[in-house]
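Omission of a single protein chain aside, the complex is shown with its protein chains in their original locations.
After this line comes chain A, so read on.
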């Protein structure tokens, strides 16, 4: 997996590169928009991490240029804290996901991971299968070891997202964004309660738990 970081803050980029390398990614860093664009145009990256404010060329222009040229490499857009409009601007430019600085590293990791694997599940599937867990997307049923599990609609959506990102860490913010489709910061851990309800349904009575809590990051569904 190759990641291109286009970011002018060298220290932030260094920390990010270090963390991503530790996680087994191959990382390249471009210190400004122009260098980043020409590097990205060479191709071969699985994910681009693009900062919004940069010298020479800003992140929005970089992403817009790539998309215009037909480059569909997933882009994670970064921007400074508190710019309420930046998310909309970034997504409109063609970014696939968005993260506000300063971010927790597990949050960045989880999003990069989700983006890097996205293309592997490009085909439209009617069933999802993770280990013993099987999900039928047509008649909306879930079975584990052949036993049917009764889920509420939201629990179904939650599990579907976890199954599509099986083996990856998924943060609470990601779940709120992708399952509930809200972008805000819940003060208490409302998501945890939903996860534990889901966990009690898919793991209770089975020999081995599948839905894991990842300390400091969120959750992961293991096969």
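Rule of thumb we're sticking to: a contact is a pair of C-beta atoms (placed from the backbone, for glycine too) under 8 Å apart; a residue touches a chain by one contact, two chains touch by 3 or more; residues count from 1.
The rule is short, and it goes like this: contacts and distances are computed from a predicted model.
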item: Name per UniProt, for the chain absent here [options: "Phenylacetate-CoA oxygenase subunit PaaC", "Sarcosine oxidase subunit alpha family protein", "Nitrate reductase subunit beta" or "histidine kinase"]; value: "histidine kinase"
item: Omitted-chain contact residue, chosen from A:186, A:209 or A:223; value: A:186
item: Among A:10, A:88 or A:125, residue touching the chain not depicted; value: A:88
item: Contact set of chain A toward the excluded chain (per top definition); value: 81-85, 88, 100, 102, 104, 154, 180, 182-188, 190, 193-194, 197, 215-216
